[in-house]
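Structure provided below as structure tokens; questions to follow.
Every protein chain but one is kept in place in this view of the complex.
Chains here go by letter, A and B, matching the order in which they are written, and residues are numbered from 1 within each.
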Amino acid sequence: MKHLALIAALAAPSIVLATPDPSDWDAVMAEADGQTVYWNAWGGSTTTNDFIAWVGDRVAEDYGVILEHVKLTDTADAVTRVLSERQAGENEDGAIDMIWINGSNFAAMKQADLLFGPFAEQLPNWAVVDSEGKTVQTDFTVPVEGYEAPWAMAQVVFMYDTADMDAQSDMTSILEWSTAHPGRFTYPQPPDFLGTTFLKQALVDLLDDASVLQAEATDENYAEVTAPLWDFLDALTPTLWREGRAYPATGPAQLQLIADGEVDLAISFSPGEATAAIANSQLPDTVRTFVLDRGTIGNASFVAIPYNSGSASGAMVVANFLMSPEAQARAQDPNILGYGTVLNMDALSADERAAFDTLELGVATLSPAELGSVQAEPHPSWMTRIADDWAERYGVGQ
Amino acid sequence: MLRFLPALTLFAMLGPVAAGLWGTVLPAFGHLPAAGLTGPSLDPFRTLLDWAGLASASRLSLSTGLIATSVSLAIVILFVAGWSGTRTFRLLERLLSPLLSVPHAAAAFGLAFLIAPSGWIARLVSPTLTGWDRPPDLLILQDPLGLALIAGLVVKEVPFLLLMTIAALGQAQPRRSLMVAQSLGYGRVTGWLKTVFPRVYDQIRLPVYVVLAYSMSVVDVAMILGPSTPPTLSVQIVKWMGDPDLSMRLTGAAAALLQLALVIFALAFWWGGERAIAWLGRIWIETGHRGQKEAPIRVISLGLGSVSSLAVLLGIAGLAVWSVAGFWSFPNSLPDAITLKNWDRHGPAAFQTFGETFIVAGIAVGLALILVLGCLEAEHRSGRPLSRRGIWLLYLPLLVPQTAFLPGLQTLLLNIGADIGRAPVIFAHLVFVLPYVFLSLGDPWRSWDTRNATVAGALGTTPWGVFWRVRLPMLTRPILTATAVGIAVSVGQYLATLIIGGGRVATLTTEAVALASGGDRRAIGVYGLMQTFAALVPFALALTIPTLLWRNRRGMHE
Partner (left out) sequence: MNKSLSLRNVCILRDGIPLIEVDHEVSAGEVLSVMGPSGVGKSTLLAYITGNLHPVFKGMGEVLLNGNDITGLPPHKREIGILFQDDLLFPHMSVGENLAFGIPRGGSRAERRSKIENALCDVGLDGFSDRDPATLSGGQRARVALVRMLLSDPKALLLDEAFSRLDAELRAHVRELVFRVVKERNLPVLMVTHDLEDAKSAGGPIIELESYTKK
């Protein structure tokens, strides 16, 4: 927790900048026209980049908002930027107008009052969001409170090449398989988002009762709770690709490894990623996905607006468009992104619903029933400590 | 006005370096008032020492720098000793010259596509020779010893040092010395090493230092080819500097000072090595060893030189093939399908970035040309040529590791509320573009026959008239070459664009390196190829424009 504590210590007393007022949507739309919105979003996935470019075309067409995708290698860069700007007194027109965010980065920014809002629940399309059925009001156990707007649902799945292996049922069987087939599995190097997700998924699956993870980690329980994870990793690491001496930098980098036949199994946070990658020739068409018997971690992806954005209206228009049935249906199209929708199908008109119903699932995408139960994200404090410890144990060589 | 240009140029070049170092020193000693921290304190260094990867990262920085520099220099020197003046030499020289402008990142991608266990080489020999139907689980890229990183640096530094050596040879009159040595019974290589090398090395010493400092602190190549558990010190510095926890910036700043100290140490070590080799060389000369059986050395040096240039050329070919590849399974040597889909997907954005890249490069190089031409003209009119100390100052921005001053510069810019975006990026690029433009233009400018100016003056032409109507047109070719060099330098800038641009300025290099983490070889192929074009096209223009412009002026092509 030292990161968060420090940020909190640095934070100036809460500055409430409720301008522009999100509830006056006409005024927001009027102000948004002609604004340029710098959306800082992770740029490592070319399918996502294409989707963002499409969003840019659409909001320019309908609302006169110019959307610029600032491609990040790490979302934390954007957080740093906003922090630095506040230190420098740039409170009016910072470099960033919108961030693709969730989890610890959101928690840090919210706690430090670096976010504009609340705005999400005032957006017109919030009405069609499935705010009851989907975890869009908490983000890694942290209450969202309208400071970020959801735009996609994600759930952990494992991509595997059916030409070389069978689906696995839990983390223990993955370990057994990896031991029997050394060098055929790896995961992105933490602190990469997906890498830490693998560690969390492993811990959740290894614990008999994962509910302890919903509360903040303490010095008392941390070592004991995470012990099974370190035992698991100590056994797994020597069986990994390159014996764990190198890791792919990010999730998409795993796709190339599967395509080359270097590994057979990889983690993904997007049930539709495998299908989209097969369509883009990035994966062989023998790849399918599976989930663990006890379910896998799920969460939502959000967009947030920094407190010092000079184009908050434009950013809200983009956030609202992302929650529109049009954008959601496109994001769910397995040939485009294959992201899960945040919308409530019952709240949509028949026409709007039809756009979703006609979507094919895709060859490698599991149906909602097959995806099974969603496990909750642990409190961010667990991830921060586990990522730090992972770096100590496996990240600096032996 | 003209009198102030040299000072202004020095300021443009060294001002950001000095300011950036200052912006690094303060937080390194715990002083970052913006974050509510005031120093002095040694805590940042304590945190740094506590980092478990420190020893490995520092060792990597030293070993990659020293090994890459020694190997590059050895290949170049042995090749020049064994082959200069031959047709083979000219052939390889022609092959290597364009490689100079290939951006480091593009070359690194190409090499990665080539030597990875799933790379082109493995594909070509599999499964027939190796029996591999899947890529072997070998740690070839990202290896903890940094061997892939060293290879990536060597293939780029060999062309640089070779061209520097060839430039130095022009002044050393090697042919006569070699003839005398050979008539005394010395072998070609031994004779060259004993008679020509000492003079040549004196000329290329500073470029060698630049290679050493660069190799130790490079970020983009290390992110592509270097290890990650832990990464090199410079990559780790960039990570710390980007951490949301501001206190990690202090650690990063402390590490940046360590990086600077390591570079200074390595330069001193190298300097000591020069002395030792000079001493040993004198003993060797006194022995009168004539050098027999030099054929193996010549063959090996030719082999290494060829492999190093072929690696880059094949690598770029690999980028091209991946950019049009459909699914491409191992161990097929060519894609299972060829498609233009990748260009459809990434081409438009890449072309847009191409535009941004050229706006930044164009303005930076334009400013550099004004300053450099102004300095050279001032030098001409005052009759005082650049002193040896002046040349050191020119090289200084290239000797200070980028990671030591660019993050500090960013902090300073933020603190004074400077607008982010293109303008600061252009000035940051100028720091690196200026020395190269100066070095590239200086010699041809000075070797221009000043009697032309006397004649033009005697004909009643003012000094500025001489400058615009006589000197600039006569020097069209070197000026265009210097422009191309400047553009190539700007196109290749990674850290200066990333850190100073705050993400808002995307060039082909930053986009390509950002894609590296995603591992999408098709997208990397498109961007890497565009990046290579962006650097090569200006060189092609620098060759063809004068040919077209002066097609009826034979005297301009001598």
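To be clear about the criterion, a contact is a pair of C-beta atoms (placed from the backbone, for glycine too) under 8 Å apart; a residue touches a chain by one contact, two chains touch by 3 or more.
For clarity, every value in this text was computed on a predicted model and none was experimentally measured.
**Student:** Thinking of the complex as a whole, which visible chains are touched by the chain that is not shown?
**Tutor:** Contacts of the omitted chain with visible chains: B.
**Student:** Which listed residue (B:Ala456, B:Leu495, B:Ala512 or B:Val526) would be found touching the missing chain in the intact complex?
**Tutor:** Of the listed residues, the one touching the omitted chain is B:Ala456.
**Student:** For the chain that got dropped from the picture, name the residues of chain B it touches.
**Tutor:** Residues 382-384, 449-463, 465, 469-470, 473-474, 476, 550, 552-556 of chain B touch the chain that is not shown.
The rule is simple: only the chains that are shown with their structure count from here on.
**Student:** Which residues of chain B touch chain A in the complex?
**Tutor:** Per the touch definition, chain B meets chain A at residues 34-36, 51-53, 56, 117-118, 133-135, 137, 139, 141-144, 227-230, 242-247, 325-330, 337, 339, 341, 345-346, 349, 411, 414-417, 420-421, 502-504, 506, 511, 514-523.
**Student:** Enumerate the contact residues on chain A facing chain B in the complex.
**Tutor:** Touching chain B from chain A are residues 2-3, 6-7, 9-10, 38, 40, 43-46, 49-50, 53, 68, 70-74, 76-81, 83-85, 87-90, 95-96, 105, 108, 182-183, 189, 241-243, 245-250, 252-257, 259-262, 280-282, 284, 392, 394-397.
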